[in-house]
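Showing just some of the chains, left in place.
Labels A and B are assigned to the chains in the order they are written; within every chain, residues are numbered from 1.
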Amino acid sequence: MCYYPEQWPRGKWAEDARRMVELGLSWVRIGEFAWAKIEPRSGEFHWEWLDEAIDVLGKAGLKVILGTPTAAPPKWLVNRYPEILPVDATGAVRKFGARRHYCFSSRRYRSEAARITEAMARRYGEHIYVHAWQTDNEYGDHDTIYSYSAEAVGAFRLWLAERYGSIDELNRAWGTSFWSMRYDSFEEIDLPNNLVEEPSPTHGVDFIRFSSDQVKSFNKAQVDIIRAHSPGRPVTHNFMSQNTDFDHYRVGEDIDIASWDVYPMGGLLNGRLAAKDKEHYLRVGDPDQPAFNHDLYRAVGRGRVWVMEQQPGPVNWAAHNQSPADGMVRLWTWLAYAHGVDMVSYFRWRQAPFAQEQFHAGLLLPNSEADQGYLEVAEVVAEMKRLPEGEVRGKAQVAIVLDYESRWATRVLPQGRSYSASAVALDWYSTVARLGVDVDFIGQHSDIAGYKLILAPDLVIAEEAFVERLTRADAKVVFGARSGSKTRDMHIPEGLPPGPLAKLIDISVSRVESLPEFHSETVLYGNEAYEAGGWRETVRTSETVIASFDGEYRNGAPALVGSDKARYLAVAANGALLDKVIGDALGWAGLESLPDLGDLRVTRRGNLRFAFNFGRIPAEVPAGASAEFYVGGRTLKPVDVAIWRE
Amino acid sequence: MCYYPEQWPRGKWAEDARRMVELGLSWVRIGEFAWAKIEPRSGEFHWEWLDEAIDVLGKAGLKVILGTPTAAPPKWLVNRYPEILPVDATGAVRKFGARRHYCFSSRRYRSEAARITEAMARRYGEHIYVHAWQTDNEYGDHDTIYSYSAEAVGAFRLWLAERYGSIDELNRAWGTSFWSMRYDSFEEIDLPNNLVEEPSPTHGVDFIRFSSDQVKSFNKAQVDIIRAHSPGRPVTHNFMSQNTDFDHYRVGEDIDIASWDVYPMGGLLNGRLAAKDKEHYLRVGDPDQPAFNHDLYRAVGRGRVWVMEQQPGPVNWAAHNQSPADGMVRLWTWLAYAHGVDMVSYFRWRQAPFAQEQFHAGLLLPNSEADQGYLEVAEVVAEMKRLPEGEVRGKAQVAIVLDYESRWATRVLPQGRSYSASAVALDWYSTVARLGVDVDFIGQHSDIAGYKLILAPDLVIAEEAFVERLTRADAKVVFGARSGSKTRDMHIPEGLPPGPLAKLIDISVSRVESLPEFHSETVLYGNEAYEAGGWRETVRTSETVIASFDGEYRNGAPALVGSDKARYLAVAANGALLDKVIGDALGWAGLESLPDLGDLRVTRRGNLRFAFNFGRIPAEVPAGASAEFYVGGRTLKPVDVAIWRE
């Protein structure tokens, strides 16, 4: 439960704590925006209120997750050190008055963040009621990873010197022979904003890499301090879903549990779906977006994943903020559990009647009455008691590769305005999910043993070592278009794309094109014609052509090519074509799947099987004859959940 | 008539004046952009041309409205005091080269504005031909109310200190406990631009309040000077319709007559209507937008309203600038008269062949030939002679509440991208107008005695005192969604929305949601189903549920609730649903109305009745058997006017 004692009169704390416990909650996160309350003036600490708050909560029976308050530096700190403020891409300083107004490259802010973290960790590190820590809050919210400050320039130069060793090597990698862009020293290099034209893509991606590393080191500094003073308490960070501004795996390496913030309503409206599907799912959200992220952050947390913030009703920040259907708070909670999440915290306990987020629902209304979310949490708590304990989410047979560097490659060089790697990956995930097959996410660093099928929808920068391991693994692999198309230096590989992937499948891509929305290509696959669009490649191959293009342009050219080991899809696909490609691939890998589940989703955690109905009509659950239901039954109403074992 | 002697050779003045009088005009406004001609260098006054211009116009028989020239400070003033220039939200100084390049918070500019105003008022205050004054010109044009200058910061701090008394009180009101936003002193506060995220909504609304007060005091300073030197001459300001950047009532308190500038063609294209309605009304404009503003500025002027600028043909400033239909200049002039306007001035006499507005039509073409507008004005003048004199627009039985602070509340916290309080209010007005019922506008300060029905489409911030007076008044009241949903501090009221309005109708709003354009909700009202969208609320009530929601989400929840005193509409409505809600409310309040008038509009001024046909086919006028027509007859052609008494 996300709770803000600093926002409420002390008189309410005990009652709030009592009701939380009564509801069945066991964790409470506090403190992450409380710096100004803890230290209202430089060096003047007011611990008494926080001591009391922790005490009240702990004594009521709650385990406290304590947040470091660095996401919101207080005004006195900004007054004294205005250089900590971030700078946007136009060069404007982003001012105090909201949150996340700091630059990750500010050395002064790093030392101040360490100071307050240490003060908190010393005071509460071994506190009996403090059971876990959260660092900062939602790195990347409000576009705050990239700062174009003077300190960022300096830090970027040092980072480049470290990466390249010599300026000649940087000149080679960036291709500065191209437009007389040659540098004589690292000191000459500037940030890639306010240019006349786009920078060298290597310059662009390096700035993202650098910024990502800044987040990692900023976070790790806090983790190290916490660990020194608070042994045995896990440290987490609450990541934002769909954010790829920094490498979440690399931050995840330094923490114990990955948590993420689940807001499916805004995710639907901002997301990949066509308008008619957004209408269909208006109050239930994209059925696959939360599950995708549970699976992803399970990988980021190396097996341990929490939900730190679960939307309990309408929120305040999307272009439109519709209400979830009654029942969705319960459904999302069970969905999280099914996908391996071990703790779900709701944001927030009580709706705030003041400040920026007063349109954001809580479990309680501003007047402390129970709102819909509260009732649904109570339902989940009751149902949970019926389930056997100790069920653990197992390893899947299918893995999807999500690689942050590859995302940066297509962000910096999209080549087509409508190309979205994020939508591509979610479409692939969704296709597998509709066939009832569980998925793990992997990065190129991950262990791949045991997977039967590995899907790489957008692995643009394929590392040699990873390709090597793929070669030796048993898994079959399916690559999406653009896979292997850039080296680490953001160059086209020698010998053409897909570069090192050609070891798995003998193809070479001689031409790529991005296509406008009004145009589609036709693909013939097993005597059926399918529509596809947005991206098309010309592939030369000695392998089997499984599907081919049909039409005026390069009629008969390969659209899907396959070797014994790997398949390569030379077009951006979704809808029926992607169903066919993925469906066939599952069979090819020897995996069983279900017929298209439509709006139903199924998954398993240990011996428990789950079904979720995101549709508007009742659906039959694919349970065996021997199924024993803990929750629900064979027929599932809309917005309902079934849990059984077979 | 808007005339610019400084733009034409002296030789043309006498002929122009003669033709104005010949056309039947009696008022001429001059001077409002002439500072550089009056005082071409600091302290060097050239009154002789203005003396002569006033003399020529006055002797020809025209009454002069003299404008203070502060809307366009001359270059020498900007050179000497560059700090008078306004600063935009990005921090960029807005340069000299057009108009309105001043910051309302510049003390230097205030003293310079006072100096030139005093010089003019001293010279012409008691001039025989000067009959009225206009302050400045179109406050708010080109987004000039909000300036982010250093002086604005300073003035804002003083204003906050005045408003809140103590920084603790500000911290409470702004909710700075939210994100460690706490301030130690007023000196720490900054303007709400260039933040990482949105500011506290109270911070946002306070900046608008402050900016509005700056306009009021800037204007009042001029009025005071003029009144001191020009007794007996009314002072006006020409407001821009649809502008809600400052509180027009509060500026209106300090002047004698409110005037406004009538440009319906651009208003149509920028306005609330769907594309097919824009096509239907392409050359006649939104039928209700001019009348809405006549009625509004009648309230702003406490009964006295002028049109200072009437579009006489195509203009230059909209995204597209279509021509009004021939006849519309006459129609708009009569419409103004019918709604209580006592003077209509056209912008402009002759089309300028140079500078920024050369595509803006005049009554005369650039070569001084009469254009279409001229001919239509002549027609109105002739028709006017047939009418009895002394008819006065009476008080209506229906009042609509328009509250500027409420507009700022939804501007700062829209919660849904497509929510437009301006469109909501105009839709409600239009619905009443199509039923043939006259309307007055009121603010929360207004006398409400005598109204049978008060409509409050968007009264977000309802003041206790106003609610108190509503309680005691005889009027029935209809509230739109979001009414009473914020306190003066921009908080959710204790005890939930609609806060103090619950005294009139026992409801409580437990959830609100904004909905995307592609979705609509169904409302059952008297066995008919209606579509609505954009905004929906969950209301709990002990009152009668008059209409309810139908559908998957919270089926049966109240959509329209009624007590004996008040009704509350829990959804954004327009079209057929709004027709039903308003139509029923009129009957409930004991008011008669006409069947839907379609493209016809009717109103009355004293004993005169008026009908206007905005449609494309002839229409029958709803005149009684005894009707005696002054202008037109029972059948009205498109773009035509009928005037009669019964």
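FYI, contacts are C-beta pairs under 8 Å (C-beta built on N, C-alpha and C of every residue); 3 or more make two chains touch, one makes a residue touch a chain.
Just so it is clear, the model here is predicted, and its values are computed rather than measured.
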| item | value |
| --- | --- |
| Oligomeric copy total, full assembly; chains in place: 2 | 3 |
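In this section, only the chains that are shown with their structure count from here on.
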| item | value |
| --- | --- |
| Computed distance of Cα centres, chain B from chain A, in Å | 47 |
| Chain A - residues contacting chain B, complex | 4, 6-7, 33-37, 40-41, 69, 72-76, 79, 86, 88, 90, 92-101, 141-142, 144, 269, 275-276, 278-279, 282-283, 313-314, 316, 319-323, 325-326, 351-359, 361, 365-367, 369, 371-372, 616, 638 |
| Residues on chain B engaged by chain A in the complex (per definition of touch) | 90-91, 173-184, 188, 190, 192-203, 413, 415-418, 489-496, 510-516, 518-519, 536, 538, 552-554 |
